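The other protein chains are all here in position, but one chain of the complex has been omitted.
Letters A and B mark the chains in the order given here, with residues in each chain numbered from 1 onward.
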Amino acid sequence: MAAADLDIQYVAHLARLDLTPDEEARFSAQLGRILDYIAQLRELSVDGIEPTAHAVPLVNVTRPDEVRPSMPTRAALRNAPAQANDLFLVPKIVE
Amino acid sequence: MWNTLTISDLAARLGRREVSAREALQACLDRIDQVDGRLHAFLSLDRADALAQADEADARRARGESADQPLLGIPIALKDILAVRGQPLGCASKILHGFISPYDATVVEKLKAAGAVVFGRVNMDEFAMGSSTENSAFGRTGNPWDLDRIPGGSSGGSAAAVAADECLAALGSDTGGSIRQPAALCGCVGLKPTYGLVSRYGLVAFASSLDQIGPFTRSVRDAALVLHAISGHDPRDSTSLPEPAIDCAAAIHGDLRGIKLGLPREYRIEGIDPEVKSAVDAAVRQLESLGAEILEVSLPHTQYAVATYYIIATAEASANLARYDGVRYGLRIDGDDPIEMYARTRGAGFGPEVKRRIILGTYVLSSGYYDAYYLRAQKVRTLIRQDFLRAFEQVDALVTPTTPTAAFRAGEKVDNPLQMYLCDIFTIPCNLAGICGLSLPCGFTREPRLPIGLQILGPPMGERTLFKVAHAYEQATSWHRQKPPIQ
Partner (left out) sequence: MEYEVVIGLETHVQLRTRSKMWCGCANEFGAPPNANVCPVCLGLPGVLPVANEEALRLTVLTGFLLHCAVPELAKFDRKNYFYPDMPKNYQITQYDRPSTANGWVEFETGGGRARVRIARAHLEEDVGKNFHYDRYSGVDFNRAGVPLLEIVTEPDLRSAEMVYDYLNALKDILRQGGISDCDMEKGMVRCDVNVSIRPAGASELGRKVEIKNMNSFSGVRKALEYEYARQVEVLCGGGQLAQETRRWDDAAEITESMRTKEQAHDYRYFPEPDLMPFAPTDAWLGEVQARVIELPLARKERLMRQYGLPAADAETLAGDAALGAFFEGIAPRAKQPRILANWVINNLRARLAETSTSIQAVKFPPAAMLELLELVDTGRISGRIAQEVFAEMFATGDAPEHIVARKGLVQVSDAAALEPLCDAAIAAHPRTVADYRAGKTAALNFLKGQVMKLSHGKANPNLVGEMLQRKLQ
């Protein structure tokens, strides 16, 4: 697939990123070149090759179902940009 | 001066009561006052807290609690990507403005338990994305050997601080070379441990399956000491290997008779600077004279590593950085609804390289593109890992240049991201395979005098071999004793 497939406005929206028109143009061009470079992976045959999701061959890593002390609410909210009534505030969510 | 010593050296003197931890730390602070205005390695520094830690180390020693504590009282700086309770955690980004971490990273807990003086927050490329530390939101860091040049990245501040004697060691993180490359460009030792050997709990994630924390030091032995303190299984990290802390001290001796070293033919590329090539060639001859057998090996899929990396790392990063949205912490730019708030906050809070990678990562995961990009890249990753494991059946370790060139000038590559990515061509494959890698000084360019790094790559859990080879080379040469001219 050609780099021209990158709909930067759509992808930026998926990623919740505001871009200036200048950024849109600049990134589009830069990412276009990068995607062209990345396209070389298509040369390889990967038939029958398993994908590697983890570099370590571990399985069944779990923790016991035990309660541990939580953070004090004040500490949890300490970094909140906006808060009230022990809740994190955000602009009104419309369903 | 105390700040110019190795850890081993300073530890010995602390042990002999020749110097106190407070004096040693003060020497570092004085050095920072002297050079950091120009070097700009440190983003912030809590002197009172550091001095209190030093005093506590001295008190512990006075109480007789210093046995087997080689890091007691040793000042170690931290890349701004590691959580320290009560300290700002910024990742050199505007989007984490004001965020104070309520918890300690596991490595920080371990260093503190070992009595180290964990201080300062040093500069980096924003969210560890970069190879020059020019992507920091708070200005670039200079290379101590030439302030107009970059120290490498993303752990540029860590490398510069150690090379400039502002601290005895520093912790950084390595996702595609972000420890080894700056170590090479600044002339110090940098280690990326085997994936899973050091806990990632408290390391702000860039690419979860590639990130590892590791030490910058001025000697190979020092790196082993720090690794011993920070490694070992952590139940808070599901990707943590079920291994205890690794003690490589016993391996650090002797010559290299019986050791087989491989030179991967695919690393002999066109773009290597001739001075880098000749320094590395000389290093290989030196290793041979120390008794190592040198063989040529092949890692056939090397050329695909950078492309593979930029798909996998950016995909994981696009999800890891989604949490920076202004809801629970950090920068917030308001909006009429949450979506607007997110977009404005992230638009204002992230720098251009971070945005580029988030967009690329989001794209390669998006509907219709997943198979062609992400899935394919994960399969190529298998091939790259298999290349290494096969090579390690023939040899004990691999030797390569760490970087194709020495430090370049600031501003030279900022407008060409692809060019910047290719700086990591020798370091990236190691992260994809999850193996261990170390860089140490092996020479200098003539004019200007800039460090050149030698990279040694080892199999999973092969750190002992890395240290053995690196130490033998280091002791047979004097590169590690060279200091940058910055005054």
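What we mean here is this: a residue touches a chain if its C-beta (ideal position, glycine included) is under 8 Å from a C-beta of that chain, and two chains touch if they have at least 3 such contacts.
Quantities reported herein were computed from a predicted structural model and do not represent experimental measurements.
Q: If I'm reading the header right, one chain is hidden. Which shown chains does it touch across the whole complex?
A: It touches the following shown chains in the full complex: A, B.
Q: Of the residues B:300, B:338 or B:352, I need the one that contacts the missing chain.
A: The missing chain is touched by B:338.
Q: Of B:99, B:119, B:145 or B:408, which one is in contact with the hidden chain?
A: B:99
Q: Give the residue, chosen from B:238, B:303, B:386 or B:482, that touches the chain omitted from the document.
A: Selected residue, touching the omitted chain: B:238.
Q: Extract the touching residues of chain B with respect to the undisplayed chain.
A: Per the touch rule, chain B residues meeting the hidden chain are 82-83, 89, 91, 96, 99, 101-103, 105, 200-205, 207-209, 235-239, 315-316, 318-319, 322-325, 327-329, 338-339, 342, 362, 365-367, 370, 374.
Q: Which chain A residues touch the hidden chain?
A: Where chain A meets the chain not shown: residues 14, 16, 53-54, 56, 58-71, 73, 76-77, 82, 84-95.
Here, only the chains that are shown with their structure count from here on.
Q: Could you tell me the distance, in whole angstrom, between the mean C-alpha positions of chain A and chain B?
A: The computed centroid separation for chain A versus chain B comes out at 23 Å.
Q: For chain A, which residues count as touching chain B in their complex?
A: That would be residues 1, 5-6, 8, 11-20, 23, 26-27, 30-31, 33-35, 37-38, 40-42, 44, 46, 49-56, 58, 61, 63, 71, 75-76, 78-82, 88, 90-94 of chain A.
Q: Provide the residue numbers of chain B that touch chain A in the complex, in ascending order.
A: 98-100, 102, 195-196, 209-210, 235, 238-239, 241-242, 301, 303-304, 306-308, 310-311, 318, 322, 325-332, 334-344, 346-348, 350, 352, 355-356, 358-360, 362-363, 366, 369, 372-373, 375-383, 385, 417-418, 421, 432-434, 460
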